[in-house]
Structures are given as C-alpha cells and as structure tokens.
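Only one protein chain is missing from this complex, and each of the others stays in its spot.
As written, the chain order gives the labels A and B, with residue 1 at the start of each chain.
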Amino acid sequence: MISTHLPVLQVVIPLLAAPACILIRQATVTWLLALVVSWVSFLISLSLLYQAFYSGSLSYELGGWAAPWGIEYKVDMVNAFVLVIVSGISSIVLISARASLLHELGMRRIHLVYTAWLLCLTGLLGITTTGDVFNVFVFLEISSLSSYLLISLGPDRRALTAAFQYLIMGTIGATFILIGIGLLYMMTGTLNMSDLAMRIPDVSDTTTIHAAFAFLVLGIALKAAVFPLHYWLPNAYTYAPSAVTAFLAATATKVSIYLLLRFFFDIFSEHFSMRTMRLGEILLVLGLVATFSMSLVAIFQQNVKRMLAYSSVAQVGYMVLGIGLASATGLTAAILHLFNHALMKGALFLSLGCIFFRLNSHDIKDLAGIGRQMPWTMTAFILGGLSLIGVPLTVGFISKWYLILASLERDWWWLAVLIVASSLLSVIYIWRVVEVAYFKTAAHGNISEAPLGLLLPTWILVLANIYFGVNASATVSYASAAAGQLLGAP
Amino acid sequence: MEHHIVLRVVAKILIPIILLFALYVQFHGDYGPGGGFQAGVIFGSGFILYALIFGLQATKSVLPPSVVHSMTGLGVLLYTGVGVAGMLKGGNFLEYGVLSSNPVAGQHLGIMLIELGVGITVSFVMVSLFYSFAGYRQQELGHSETATNTQAHEQETVDNPL
Partner (left out) sequence: MTAIGLYNYWIVFFLMMAGLYVVVVSTNLIKKIIGLNIFQTSVFILYISIGKVEDGTAPILANGFSVYSNPLPHVLILTAIVVGVATTALGLALIVRIHAEYGSVDEEDIYQNEPSD
C-alpha cells in the first residue's frame, strides 16, 4: 500500500523533516534526523529505480486529480537514476557533515543549517520526480534558495559575495525557465510534460515555441554551468563549507543536466531539438570548448578547491558533449557520467574536507608533505583523481569509453582524439597536488590523520568509484535503458 | 514629540482592524480575492507597524523570537500534515475529498486548512525577517545600548499615557 505512494513520499519525507528541524533546537538531534531522513529517501529511490527498471514507469496523481489537469509525478528510468544519485550522495556526505560543519561554522544555531540542507534535498528530489513543468520551477527555486543560504555560510568572508553572485545569476536563470514555461503554456494550454510532448508538434513552427526553446536552453544551461554561463560556479564551490560543496557539486548540476534531457528529448522531441533547432551542434561545440578551456584554467589555480571547481565545469562539458552527440551511445555516456562524476567529485571534495579539517587552508603550498602525515586522505584523493582522469578500473574510464564509442559511431575520429587529449590535461592538475603532497618537505608539523567520521564517507565514495569501475554492468544497463526511453517511445 | 502622539493613537486604533482584516482575507479566499499568502502578509504587517511605532523591544516582548521561529515550522507542518492525512485516509497526497464523509465538505475543509498553514507561515516569516533586519544593528552594538533604549521608551510611555 505504501508502495503506491512512494513517488510522493520521496519528496514529502524530507519536506516534513525540515520544519521539524526548526522546532527541535538541538544540534546533534537535528543532524541525526537529517541523516535518517536522507537514508530513508535513498532507500525509497532505490525501490523506485528497481520498479522503474523491471515494471516500467510509475505515475502518481497529486490530490487525486487526473493527469493533464492535476499535477502528476512520473518516475521512469531517467528520473529514478538521478534520484538515486541525489539521495545517495546526500546520505553519504551527511555522515561527515556533523564534524565538518561544527569545525567550520561553529555557530549556535546549527539546526537551521540542517533545515536548509533538508529543504535543498527536497527541492532536488522534487525537480527530478515531478511530471509538471511549473512544479519543476517551484522545486528549482526551493533548492536554489537553500543552496544560496548554505553557500553563504562558508568560513571565508568571500562566501557572502559568492552566494550573492550565485543568487543574481541563478534567479535570472530560473526566471528565464519561467518565461519559457509561460510561452509553452500560451501555445499549448497545458503544463503536464506528457501532454506538452503530444501538443508541441502541432505548433512547433511558431516563433513562440522557438522563443520558448531558446529561453529554456539559456535558463537550464545557466543552472547547469554549461561553458559560457558557468561564472557563478568556481566562487560558489570554493568558498562554501566543505560538506556543502561535496553535496552541491555532486548533485545540483546533475539535476540541471537531467532537466536538459527531460525538456529537450522528452517534451520537445529529439527531432525538433536536434534537427530543427540544431541544439546538438551547439552543445557539441560548447562541451568541447568547456573541457579544454576549463581544464587549462584549473591547471593554473593556487587554491586546490577552486581547481576542482573548474574541473567540475570541464566535466559538465563532457556530459553536454554526450548529449550533443544525441545517439543512444552518446546519451548513455552522458547519463553514466552524471552518476560517475557525482561519485568522483564527491570523493575528491570530501577528501579536501578532511584536509581542511586539519590544515584550515586550501592553498596548494600548505599541502606540502601531507602525503606522509595524512596517508588515508591523500590515498583517497589520488584514487579520486585517477577516476577523474579516466584510468581503467575506475568509474571515470567507463564514461570516457562510452563517449569515445559514441564519437567513433559517427566516424568522428578527431572528436575521440580530442576527448583523450583533454583527459590528459586533468593528469597535469592532479599531478600538481600529488607532487606537492608527496615530494615536498612538510610545511606544518603535528598534522594528524582526519577523524573517522570524515574518512568513512570519503572512503565509501572512493570504494564505490572502484567497484562501479570494475563491475559496471548494473549502471550501464540502467543508463542505456534511460537513454532508450529518451530516444524511443516514452 | 507631537507627531509621535498622532502615530501612536492611530496605530493603536488601526492595528486590531488590520489583524481582523487579515483574518477576513484569509478565510474569504473562496469567495473573493484572498487566501493564505495575502492574508499572511497583512497579518505580519500589523506586527511590523507595531514595531515601527513602539520599538523593537516592545514587539519582542509581545511576540518573542522563539515563538516566531516555531510558528513558521508549525505552519509548514500543518500544510504537509493535511497532505499526509489525505494519504492516511486512503486518497493520494493532498487529496481533500477523503478528509470528510462528503467530498465537497472535504474539499472545503482541506483548502481551508492548507491556506491556514500558508497564512501562518507567511505572517511569521515576515515578522521574523523584520526582526533579523531591524535587530541587526542592536545585536552589533551590544546589549548596553538596548537597555538605554528600553529605559527611554518606558519614560516616554509614562509621560504620555495614550
């Protein structure tokens, strides 16, 4: 009986826990509540993935109102996969959040931070689950507002200006999405995603639909940090608290990429987006430029966290590249990379959190000699870095492999060579950190290893990196099923 | 000081009317423009008007910040609670028809409670926003200044018992 309500419970349980955290003022109790709720959401998302894979899409009508008039929650393979990513990362990062946030924020009212975290989780899960475009906007704003709040709490005072910049750009992006939705509603009279997919082909020659397409592309690309619209990301990720960066870096942009997939393959058909509006070529070029330019910028950073932030923009470039290739293999690569990048960046940012916990600095000079003083942390960083580069036996290799397969399918040898070349760039910036950590003399004495509470989630993600790199059959089958659903009949 | 007397008197007459109007807007959302958000803002503005005229300390003794923060949480819980109650009674989330034996009465009850939850949350969020923005300087300057302010206010109210 509960299983019929699972799609809505996925969103409602964190939503119920958030005001409970305001009422419970105790720091540890709210952390436990957030942790338990996050794990419950993770279990629900696994159950939804299982159901979507073996039994087909689930649909849930809010308020009992039938589909095009009421709000419908629709869970299919694409959704369910992203739900697992978001709730899984939140659950794992929350394990480390207690010690890490206490160290970095040390505020009296830390229960409010968990409230914001749960609201962010609600928003991200809501964007993913819903089948109504205006509901997407509402949950997008919920998650965005709570992430602005979480980012502004960073220990450095530049977190405030970073959060403000992100607020301005993020609100403009969300308002562009709202304009696109409004124009779509004007032409079709419906807000339900499946209904829109049926009605848009009749009106797709009008300038209004073309304008709606353009606004939606801009808005979603801004939230996903696709190359020229990525400006808010480096500052926001660098100055936010470590646990928050690990959570947001592994989830927020992924959900926006999911929105890209949902809007441009499901609602506007693949034919319209790729052939008529030429979105494929645009994404291909932007993705390629992103991977090269952002990796190059990352090489020259002094702040290790900022380096990883630029690397995140480059990885989003890979995902966008896969979407631009628009074949079954290309989409499989993009969806796989959603999962893999979440694991990689989660592990890397969590290990940076461990380093910051002991060193209170992200500057690469201060990392000298850490390799011997914090062996477990640095090993985690190296393994995460190898995954980022795309070494075989790690999860990063699987996505790069599928991207190269997709480009070879089109006989574009030059693209495959470029993908390999940009991966080599990431070797350079990972090697910079490894060199300083292992081959320089220690800058500070008396640095002990990070506590177990911080190391445990880091190593869970690192081991997941390796496990899903060796045994990728499950993730590949889920991703290709999702890609098939997007390209074929929904 | 004269213009303060006019403000004080008029505020004391108007604030109860403002709060009553807010309740009217809240519960007449079915029949005219109104509903949770609008009513919440009007209700909150009643308290903010009081704070502007009589000072932040007086308002904080009438409506303590802890109460304000708790009420914002309670409003959201009321909203989600109504939704979950619909699920427990056999319908979907936010299905109002099952809340009462008669589906129409159930719809009426459901919407009323939902809007009440929204109204409570919005009004106390407005007050809480005012507290944090207006109270920021006082927090910075420390408690000694606020003590002198309260004394000055008490002196004023003794002089002009209106």
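Methods note: a residue touches a chain if its C-beta (ideal position, glycine included) is under 8 Å from a C-beta of that chain, and two chains touch if they have at least 3 such contacts.
Just so you know, these numbers come straight off a predicted model, no measurement behind them.
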Item checked: Option touching the unshown chain, where A:109, A:158 or A:271 are the choices -> A:158
Next item on the list: Check the options A:179, A:282, A:328 or A:442 and report the residue that touches the missing chain.
Entry: A:179
Next item on the list: With the missing chain put back, which residues of subunit A would touch it? List them for me.
Entry: 134, 137-138, 141, 145, 148-149, 152, 157-158, 160-161, 163-164, 167-168, 171-172, 175, 178-179, 182, 185-186, 191, 238, 302-303, 306
Margin query: For review purposes, identify every residue of subunit B that touches the missing chain, sorted by number.
Written below: 31-33, 35, 37, 122, 129, 132-133, 136, 140
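The rule we apply is simple: only the chains that are shown with their structure count from here on.
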Margin query: What's the distance between the Cα centroids of subunit A and subunit B, rounded to whole Å?
Written below: 37
Item checked: Interface residues, subunit A side, partner subunit B - complex -> 5, 8, 12, 15-16, 18-23, 60-64
Notebook entry, point to check: Hey, which residues of subunit B end up touching subunit A in the complex?
Noted result: 69-70, 72-77, 80, 83-84, 86-87, 91-98
